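Okay, here's the structure, questions in a sec.
The complex appears here without one of its protein chains, the remainder shown in place.
To keep things simple, chains are lettered A, B and C as they appear, and every chain counts its residues starting from 1.
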Amino acid sequence: MLSNRETAPGHFHMVLGLPVPIADPVPGQFVMVRMPDRLDPLLARPLGIYGFSRQAGEARLELLYRVAGKGTALLSGLSTGRVLQVLGPLGRGFRIVPELRTVILVAGGIGIAPLTFLAEHYRGLPAVVEGREIVCYVGARCSEALVGLERMEALCSRVVVTTDDGTCGACGIVTEPLGLDLPSFRPGATVIYACGPGAMLRCLADMLRESPVPCQVSVEERMACGLGACLGCAVAIRSGENALSYVRVCKEGPVFDIHELDWK
Amino acid sequence: MLSNRETAPGHFHMVLGLPVPIADPVPGQFVMVRMPDRLDPLLARPLGIYGFSRQAGEARLELLYRVAGKGTALLSGLSTGRVLQVLGPLGRGFRIVPELRTVILVAGGIGIAPLTFLAEHYRGLPAVVEGREIVCYVGARCSEALVGLERMEALCSRVVVTTDDGTCGACGIVTEPLGLDLPSFRPGATVIYACGPGAMLRCLADMLRESPVPCQVSVEERMACGLGACLGCAVAIRSGENALSYVRVCKEGPVFDIHELDWK
Amino acid sequence: MNSTGNRPPSLAVSIGGLTLKNPVMPASGTFGYGEEYAPFADLNRLGAVVTKGISLLPRAGNPPPRIMETPAGMLNAVGLQNVGVRAFVAEKLPYLRQHDVPVIVNIFGEAVDEYAAVAEILSRAGGVHALEVNISCPNVKKGGIAFGARPESAAEVTAAVRGNTDLPVIVKLTPNVTDIVEIALAVESAGAHALSLINTLLGMSIDVERRVPHLQNITGGLSGPAVRPVAVRMVWQVAGRVKVPVIGVGGIVDSASALEFLIAGARAVQVGTGQFVNPRMTLDVIEGIEAYLERHGMKDVQDLIGSLQCTSAR
Partner (left out) sequence: MNSTGNRPPSLAVSIGGLTLKNPVMPASGTFGYGEEYAPFADLNRLGAVVTKGISLLPRAGNPPPRIMETPAGMLNAVGLQNVGVRAFVAEKLPYLRQHDVPVIVNIFGEAVDEYAAVAEILSRAGGVHALEVNISCPNVKKGGIAFGARPESAAEVTAAVRGNTDLPVIVKLTPNVTDIVEIALAVESAGAHALSLINTLLGMSIDVERRVPHLQNITGGLSGPAVRPVAVRMVWQVAGRVKVPVIGVGGIVDSASALEFLIAGARAVQVGTGQFVNPRMTLDVIEGIEAYLERHGMKDVQDLIGSLQCTSAR
């Protein structure tokens, strides 16, 4: 571990140096992080990739995480030099559509992490289209839970902020300003990417039910293996009338077409 | 924790500052040490008291330990500033007999820890007898496992060293030179204190079976509560002919009269 | 009066006619006869005190080593070492009588009449408020199978103890069974006033370098947080099926784990191995439960007991 800094109360930015070769991650992919030599917590925790770079042969991985429970609390207490077990990059990331002009990001809380990496990726793409605009809608509980805003602002044409308590940006939930802007998006030239709490994604799914604008969402579920072997991370998808069907967040996801998932 | 230094391969000297009041420990007493917020290892580990002092209101506790397994390995990796859970002082320590002229210490390996604190205690006693001599017989596997020798030498009139492989002092086990000197000890004026591995203590018990010189030994057993409540740390004592009887190392011990214990 | 200006929530519960000021007590065998933990947890603050298991005659217990740590748990094979019921009454009970706390005495025997005899002596001793009957020990007359392993023998012991005492009878079940509900129902029918569960799971661990068991007794009882999911499951299954109160035991190491049992339907909880982790654990649990009730706006611990909602886990 190269650094582990608290950037907002209960939110940490961690940089890891990876000694072994790793494939280039796609935005939206994740890694499984574990503290070695501990049986409690036993399992690795999935964390989205916030940034990735190669410097003089060594790969650097950036994570942005929120202290949610035991595992992340212990992670947050580690200091530079500690060795972590990292498995990845895993899962299917966001599908990149280089020829679109408008990229809309919808981030709830810590959901900003993979979307930042995605924005960076779009910025680094060769200019297939001219004047691509990246617009990000960021929502959080309060101004203190707004993390990674500066970095996102540097990557986007426009960032719209809402907080539940109105301590920063507009007061309300992030889907409100998005809903207002939705009619102005050009269907064939726009894609929405979203990551955030279940309630936000469910609201988004409702809002976009009739919309022709495609939307990819990154969802979360508890994981054990992270590799598709244990079937622990299932989420329901819409299939035939009464047929129930599950897919693995770690393998078929974590990124899905919003209409593919069953939001009930 | 104020410091945690490796003084010989696999052997550590730890100094703890105690923020809460603690009774003055008697040499031979121990503390239960635990890493908080971990369920694995779950139980505290008993460690003898190596040194104790009070400086400007704060009590300082010194421990000398050998990495024997998981718990001590994790302890050894901790750095200054870490907070440990310490319970003690516990158990019955060595009985001090201030009027005796000759104090014999028999230390096997890490068993030197409580005996060093005992030697220091005898050195600090008001001069009830003149010219008290403290002689220490120290045994270890090899020269690298000889820990705390300097400190012991500063406290004793004489230190006799043996190593199993002869890399320091005489080659052999520590009870050999002791056995040779045994006839010269004046019964009414001498006491033997011993701490070390089971095999050494058993050998000593054999050797002293007919000897009139009293001997106190500190023994080890796995512990859970350290307080006498769980009955986990039992050792057998000699009682009637066929009657089996157990005492608690943490409560009636860890120091016993060598002839009280059942060495079979 | 607490910070919000309201009265603090009520923690009192009743077990077989016995009122406890709060639902937290030590588990048998982890608290000695009460004296050892007194410097850390004032006995008067506990819901009850539960003593080490007592038999008719004194027992030496098993040869060492008796304990071994396992992942998030421990094995013990103390072998029910105890001073015997007469010495208990003469030497240990007077200390407990000085306190203002219900005393629950854990008892066991190797035959049904041994249980009955111990129950009788304790009932007349004065200062004992309830009996907790440990039916996990082997029935020597029936080839060493535990009394608690079969509904018939579990009921037989229960009835024998009930017949010999006016004290509330709590029967402590072993988890090493196919169907804990079957045993619980048999014991309830036989007259138990309450059930406590679980006792330890039978386990074993091996020193691989020396190829010997870690315990001299070969097998031992597994306790600690490792077993908590099994204990919570059994408490939930049993509490849903019996009418008598259930006391939850197994792996409580903080107030959250105690709350799991209460929410699953236990009317009280016992802390065993958790006390070794922290000798103040019983008090921490009491304080944690009180804080939880306040945070969730509950006035009485009764509102919490059995409050699990099972329709949806999200």
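As a convention for this text, a residue touches a chain if its C-beta (ideal position, glycine included) is under 8 Å from a C-beta of that chain, and two chains touch if they have at least 3 such contacts.
These numbers come from a predicted model, not from an experiment.
The hidden chain makes contact, of the residues C:S28, C:T51, C:T70 or C:Q302, with C:T70. Among A:P41, A:G91, A:G196 or A:G253, only A:P41 touches the chain left out of the display.
Of the listed residues C:V232, C:V246, C:A268 or C:V301, the one in contact with the hidden chain in the full complex is C:V232. Interface with the hidden chain, as seen from chain B, comprises residues 39-40, 198.
In the full complex, chain C contacts the hidden chain through residues 65, 70-73, 75, 149-150, 176-179, 201-208, 211-219, 222, 224-230, 232-233, 236, 251, 253, 256, 259-260, 263-264, 292, 307-310, 312-314.
Remark: the residues of chain A touching the chain excluded from display are 34, 39-44, 85, 87, 221-236, 243-246, 251.
FYI, only the chains that are shown with their structure count from here on.
Shared contact partners of chain B and chain C, listed by label: A. Among the other chains, A has the CA centre that is most remote from the centre of chain C. Note: centroid distance chain B to chain C, computed from Cα atoms, is 36 Å. Chain A and chain B have Cα centroids lying 56 Å from one another. For chain A, residues that reach two or more other chains under the stated contact definition are 39-40. Counting only residues that touch two or more partner chains, chain C has 71-72.
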